[in-house]
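Note that one protein chain is taken out, while the other chains of the complex remain in position.
Let's look at subunit A:
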Amino acid sequence: MLNLMKLEMKKNKFGWYFKGVVIANFFILLFMCLIPYVESIDEGPMFSGVTDALSVVGTFVRVTFVIFASVLYAKLIIDEYKSNTISVLFTYPIQRKKIILAKILLITGMTFIVIVGSNVFVSGAFIMFNHYINLFPNDLSNKWLLPALVNIVVQSIAATGMSLICIYFGMRKKSVPTTIVSSLLIISLVNSNNGNFSISNIIAIPLTLAVIGVGIAYFTFRNIDRVDIV
């Protein structure tokens, strides 16, 4: 399996992805620093405290990288069907399920690591900047740190699982735009902020969606060994 994942990396050369991750991280950070300025014109400070600030960082990071994940699914799975390279891939003496599973594991692994990493990077940098620009009250105790880290990991698992849902729509139409748009719709629905309330804050909801995502991926590829490649 590791070998198959390595081959996928060799095939796809992820330089563009990691460049995108770095650029997105800087933009999220920039955006975080700008929101309070824009918002403070109308009403008081945007963030009540560090936990509040981190929750917004988390939302931005998850939305961004779940969409990135959908681009990866489109490129690694849907594109193989569209360009018909799948008919070469499936004439190798390897089970189809294994080939697809290697792709999914690679993408989910990358997505999870990138979401956790970006969360840590953007949050850290934002808290550091806050010492100088005072966008929210500094909390020098470390009490918030552990729950925040746990929250990041749990939310990242949920987001990674949720990213799988788009495969179902993408595979039905074998379409790259469908894959990306469906992912955009799902993630914006879950993370949309309505008067400081977002359904992603009730952690059971994103986790349930993540389980649904895994189920959908299984359902989509359950019969892959029996399907005709025409």
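As a working rule, contacts are C-beta pairs under 8 Å (C-beta built on N, C-alpha and C of every residue); 3 or more make two chains touch, one makes a residue touch a chain; residues count from 1.
Throughout what follows, contacts and distances are computed from a predicted model.
Asker: Looking at UniProt, which of "Bacitracin ABC transporter ATP-binding protein", "sulfate adenylyltransferase", "Transketolase" or "NADH-quinone oxidoreductase subunit K" names the chain we cannot see?
Answerer: "Bacitracin ABC transporter ATP-binding protein"
Asker: Please identify which residue in A:S87, A:N138 or A:S188 touches the non-displayed chain.
Answerer: Final answer for the missing-chain contact: A:S87.
Asker: Going by the touch rule given at the top, which residues of subunit A touch the chain that is not shown?
Answerer: Residue positions of subunit A that touch the missing chain: 3, 7, 10-11, 13, 83-85, 87-95, 225-226, 228-230.
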